[in-house]
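Have a look at this one before I ask anything.
Every protein chain but one is kept in place in this view of the complex.
A, B, C and D label the chains in the order they appear, each numbered from 1.
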Amino acid sequence: MNGSDIIFYLLAAMTLVCGLLAVTTRHIFRAAVFLLFSLIGVAGIYFWLQYEFIAAVQIVVYAGGIAVLIIFSIFLTQQAGDKLPKQRIDRKIFGALAAFCGFALVMIQVYGHTFFETEEGEVTVSVFNIGKKMLSITDGGYALPFEIISMLLLAAMIGCIVIALRTKKENS
Amino acid sequence: MPAIIYILIPFLPLAGFVLLGLFGKKYFKSASGWIGTLLMLVSFILAVYVAYDYFSATSIFPRNVPVKYTWLVFSENISIDMGVLQDPISMMMIVVVTFISLMVHIYSLGYMKGEERYPTYYSFLSLFTFSMLGLVLASNLFQTYIFWELVGVSSFLLIGYYYDKPSAVAAAKKAFIVTRFADLGFLIGILVIANTSDTLDYNTLIATLTSTGSEQASSAAASTFLGASALTWGTALIFIGGAGKSAMFPLHIWLPDAMEGPTPVSALIHAATMVVAGVYLVARLFPIFSINTPAVLDIVGWVGAISAVFAAIIACTQTDIKRILAYSTMSQIGYMMFALGVAGYGGESGLGYTASMFHLFTHAMFKALLFLGAGVVIHYVHSNDMKDMGGLRKKMPVTHITFLIACLAIAGIPPFAGFFSKEEILLAAYNGNTIIYWIALITSGLTAFYMFRLYFSIFWNKPYQADHHSGHKSEGGWIMLFPLLVLALGAAGSGFIPFGKYINTDGIPLESHFHLQFSILPVALGLAGIFMAMWLYKKQNNRPEKLAASLNGFYKAAYHKFYIDEIYLFVTKKIIFNLIGRPAAWFDKNVVDGLVNLAGNTTTAVSESIKKLQSGRIQQYAIYFLFGAIGLAILFIYIWK
Amino acid sequence: MMQPGLYHILFISTALFFIGVYGFLTRKNLVTMLMSIELVLNSVNLNFIAFNKYLWPHKMDGLFFTLFIIAIAAAEAAVAIAIIINLYRSHNSINVENAEELKY
Amino acid sequence: MNLLLIILAPLLTALAVLVCRNKEQVKWTALAGSLAQLILAFLLYFAFRHEKESGEPAQMLFQQDYALFKNPNIHFHIGVDGISVAMILLTAFVVIAGVLVSWNIEKMTKEFYFLLILLALGAYGFFISLDLFVLFFFLEISVIPKYLLIGVWGSGKKEYSANKLALMLMGGSALILVGILGLYFSSGGSFNILQLANTNIPGSTQNYIFPLLFAGFGVFTALFPLHTWVPDGHSSAPTAGSMFLAGISMKLGGYGCLRVAAYLLPEGMKEYANIIIVLSAIAILYGAFATMMQKDLKYINAYSSISHVGFSILGIAMLTQTAVTGAVMQMISHGLMTALFFAVIGMIYDRTHTRMVAEMGGLMRMLPFISTVFFIVGLCSLGLPGLSGFVAEMTVFMGSWENTGAFYKIATIAAAMSIVVTAVYILRAIGQTVMGPVKKESFLSLPDAKWNEKLAAIILLAGILAIGVAPGWLNDLLRPETEQFMHKILGVK
Partner (left out) sequence: MSDFIILMKSELVVTTIIFLLLFVKIGKGMRNEKLLPLIQVLLLINVLFSFVFNKEGSLFDGMFSTTSLIAFQKSILSLAVYLISLLCSVWLKRSEHLPEFFMLMLSALLGMFFMISSGNLLIFYLSLELSTIPVAAMANFDLQKRASSEGAMKMILSSAFSSGILLFGISLIYGTTGTILFSEIPGQLDGSPIQILAFVFLFTAFAFKLSVVPFHLWTADVYEGAPIATTSFLSVVSKGAVAFIFITALYKVFQPLEETWYLMLVILSIATMVIGNLFALRQKNIKRFLAFSSIAQVGFILVGISAGNEIGISSVVFFILVYVFSNLAAFGVADVISAASGKESIDDYKGLYKTNPFLSWIMTLALFSLAGIPPTAGFFGKLFLISAGAAKANYIYIIIVALNMIVSLYYYLIVVRAIFIDKNEQPIDKIAISKTVKLALIICGAGIILLGLLSWIYEHIQSLTV
């Protein structure tokens, strides 16, 4: 067990514990913060796996974007200090049961399976490579998905604007 | 002889039916009677001509089929043919049928005058005549059945002629349904016979079955069902049909009720012609009955004998004059039936056959006469009940005399027609079956008694109280009396026809039989009956009541026709309606239909009960989603690998 | 065994996935439900990255998948939040149990 | 003779009805169209006779074949044999009569006639198709018009009846569909009746498919115990609707049982023949007894239809040439008879506004024409010679009796017993409605039949008499076909 391993376990623990807390705590604001930490934990794992670019994106988009968005929306819709209403216990049990079943099922399959590995050499995951691949239209380049996602973002933007900006008509 | 003449005999009445039925009401309402009568007259003349031609041609009478049209083919050999079968009995019958029908047509001109549905009446009469002629001329077993049914329906129509009278409607229904029930037997009998003998044609049928050692005959005898050969079943079933139509015990219940029809109709259908169709049918198949299935012929004899005495007893107690005549008809047909039953095939033993046909002929005359006479009386009195009558001999002399002749004829008093035919029957019975002979003797005494009871009650007894009705003060004019006179002639003289010469089982003429020593007993019994009736009914007195009282239980039973009607009513109402019909309807409504409705209701109920699935809670949806996914995964990973 | 490897990461990701699912199933607040979805997506990302790293490093399929999922997640979250806010305006609540009018 | 005309005539009539402007136009267009159909049917009959007499050996005449779809292999393949010709004649008779008796429909006249003709179209198409798919298509076409006819123009608990009818018939056709697909796949991909007839389908497969097809068509033809749509459907339908239902629609089932189920699956037919015989014998008696207890004229006729149709099923299942011929005759006869019966009931109802037997009486006095027709059709129903019912029933009995073995005999006797029961209920109905004393003052002023009603009745009566008086032509038309059937089914050459 070397340092790297320890870091991994710490990150893993942080991710899972924060994730768990994020879905169980009854303080909504705290939940958001736990979520943020969980996401950061995931980013840490990316770092640990030496996928720095992804880790950066994770932090920028998730921590910087989505988490902030969520926190804003919490402010918009809720008094931050309020506790969330309690869920009925039977539903909790059912939810936990369902989640656990799924988890068990997947884990059994995963541990029962021997994954193949490629024999080919590793490509270097650099920002340059990623960028080049992202914009190339040949050699398995990702230009097309890039375009699609841009359309998606456009559509999402339009949708958001229409839906969220209906204030003026509210009186009529 | 051209075929058209044979065809015209039945088809002229048919033309009358169509013409009067379709246009009578609109175009020639009052002339319709004459039209019908005229057509009938022509038909009668043709019939006589044909019969004369046939009987005068040779002395041995073959079975000819001058006309034959294939109507419906079932298989190579089996088909329904419409044809004319020419043999002694059919020739005799067409004369009887057209003659009586003509008489009734003429009589009805007076009797039915002024009726609202006068054309309809005549068209129905014509239809009946057509059907009856078709029946007697049939050359094919199935053709007989077809006209048999048509006869039934015309009978229905005529009984129900007064359709707004519920009793008439009920009687018509009863007549039809009871005979239909019997016809079921006939039909199945036909099926059996057709199947075993592979033909429906009378000529072929009789030829193949009666010729010893023929393939069909042996195979028919070989295949048995419930211990009897197929052919036995066949003829027995056919006899059931005949018994129904001829009102034999116990299928007789419709006949008395059938008197609801107009009296001329009763004369034609329920006395002279249609009711003897059963006898005719047995006579038609007599060779088969006699040679192949003698056991069935025994049944025929017994049924006839029982019917004869049974009906005679009831007739003694009834007061409705038409019903008395109806029971007498039944009784006389019983005679004909058992005459066939006791007969054998060929030579002297075939006497019963001849006698039966002879009696059929004479009976047609005097029974038609009796009915028509009764019709005149009823026309005059406006009642059917004996109690309303009496002392009418002065008011209606012609009727009186003709009625008396008919009564003497039926009572078997020489030299009237009934005497001769009845003597032959008794002789045949004497030779064939002694018990039946004694029954017949007793019956003949009873016959004389109840006929003269009727006669005296109408024409003698108490003096007639007039004035409780208006209208006819006469006997109905010559148009009604003419047929009476003609028929009286027949009733008086037809006994002298040498029947045995023409009609016999095997084509060899029979000598006329007349044994004085043999005739004494029946005539004496007849006279005894007459005197008994005279003693009781000639003058108004209380002897009948006393006698009835002394016979208490038996009298009551006889008066109630031995409760046969009630038994039938019980069977139909209680058993068929309540135990079969009602449960069937209930079953259909509740079980069969219920199952379908149940399927529908269950679907709706299930639909209602699972609505909670769609709870509107998105998290519940997600749970179903997740369980669905996990379930599928487990199913395909672990169970259906 | 203690050496962190593919299976460890898969354990984490699967656990995170079902934590997210659990949250989605039990949270009453729409925003927290959305947060659970984000956890789910993250776990998937982790999967992709892990597979890419350990099994198929010769190409960058998993990596790109992750990148795009992150982008989609953002777009989805944006639209979802817009819808939730709109819902809040009409229902004055973002409790999921107040939005159960359409049913049966 | 171009067979397309047979379906084009109703199709064009239906379309022409749709573009009509007023009720009068609609009625006359429909009448003209149905007259054209009748004429075409007669032309077809004579053309068919002519072809046959000139020694045309083909099993199906006037065939036309257009490929519709390659996969599944569907052809618009039409052709007729004697049975189809007879059925088409029947349809044409019933259609024109139905159009005539509906002359006074006030509510949505155009739609009414449109649906009526559409239903007829389905029937015509059904009878001439030689491709199972096309056959099924036309069969289904005829279902929905019935639903609407009953639902919109019906009376009583019409919604319930219409629903029940539509669903049960659809249930039947669902079974038929599965059966047809079974045939298709087990024969290696053919819907063609003629081809299928020459394909050897293994007996075990036939035993699977046959019950589906027979039960499916059995629903249409009201095979016990699948008949329960009949009483309600008939009683709720408008007059013409009942006529079409009983006169045409139920015949689709019978024809299907014969042409599709029995003909294409002879092994299956033989396997299940005894069960079907039992069922149909039950239907005959049970229907008759159930009829005895009915009080409503339409129910009487509906239940009696169950009983009568039993004869045609019985005839088919008896598997002798004569019995099968009789079965087809019974379909035709019953079609004409029942249509007329319903027409008369409708006429009576229009006047007395009741269908309860007990409330009528003595109608003969006011309505001599209608009553007479009622009477005649009643007699036809109870199998009086000279009318069509007799011919058909006797042929069935004759044919049935040809089978050796007590089982068949007993079944035949059981079936024959119904002639008595039929007499009971028919005479009961006639006795209480047409005859007997007049029960209501208001009845005394009822008007008799109008020209259209008279014409309708006369047309159908003509058909009944044409079969009843001279059945030879029908017999000649059918026998060669049934002979061919029997060869196929029994495997005798």
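Quick note on the criterion: contacts are C-beta pairs under 8 Å (C-beta built on N, C-alpha and C of every residue); 3 or more make two chains touch, one makes a residue touch a chain.
Nothing here was measured: the structure is a model prediction, and the numbers come from that model.
Although it is not drawn here, the omitted chain touches the following shown chains in the complete assembly: A, B, C, D. Taking the complete complex into account, residues 68-72, 74, 133, 137-138, 140-141, 143-144, 147-148, 151-152, 158-159, 162-163, 166-167, 170-171, 174-175, 177-178, 181-182, 184-185, 208, 212 of chain D touch the chain not shown. Where chain C meets the omitted chain, the residues involved are 17, 20-21, 24, 30, 33-34, 37, 40-41, 43-44, 47-48, 50-51, 55-56, 61-62, 64-65, 68-69, 72, 75-76, 79-80, 82-84, 86-87, 89-91, 99-104.
In the full complex, the hidden chain is touched by chain B at residues 600, 603-604, 606-608, 610-611, 613-614, 616, 618, 620-622, 624-629, 632-633, 636-637, 640.
The working rule: only the chains that are shown with their structure count from here on.
Once the centre of each chain is set as its mean CA position, chain B and chain D turn out to be 36 Å apart. A straight line joining the Cα centres of chain C and chain D is 65 Å long. Under the contact definition stated at the top, the residues of chain A that touch 2 or more other chains are 91, 94-95, 98-99, 102. Taken as a contact graph, with one node per protein chain and an edge wherever two chains touch, the assembly fits none of the named shapes, being neither a line, a ring, a star nor a complete graph. If you check the complex, the residues on chain A that touch chain B are 91, 94-95, 98-99, 101-102, 105, 109. Here chain B touches chain D in the complex through residues 25, 70-75, 78, 80, 142, 145-147, 149-150, 153, 156, 160, 163-166, 169-170, 172-173, 176-177, 180-181, 183-184, 187-188, 191-192, 194-195, 225, 576-577, 580-582, 584-585, 587-588, 592-593, 595-596, 600, going by the rule given at the top.
Interface residues of chain C facing chain B in the complex, by the touch rule stated above, are 21, 24-26, 33, 96-97, 99-104.
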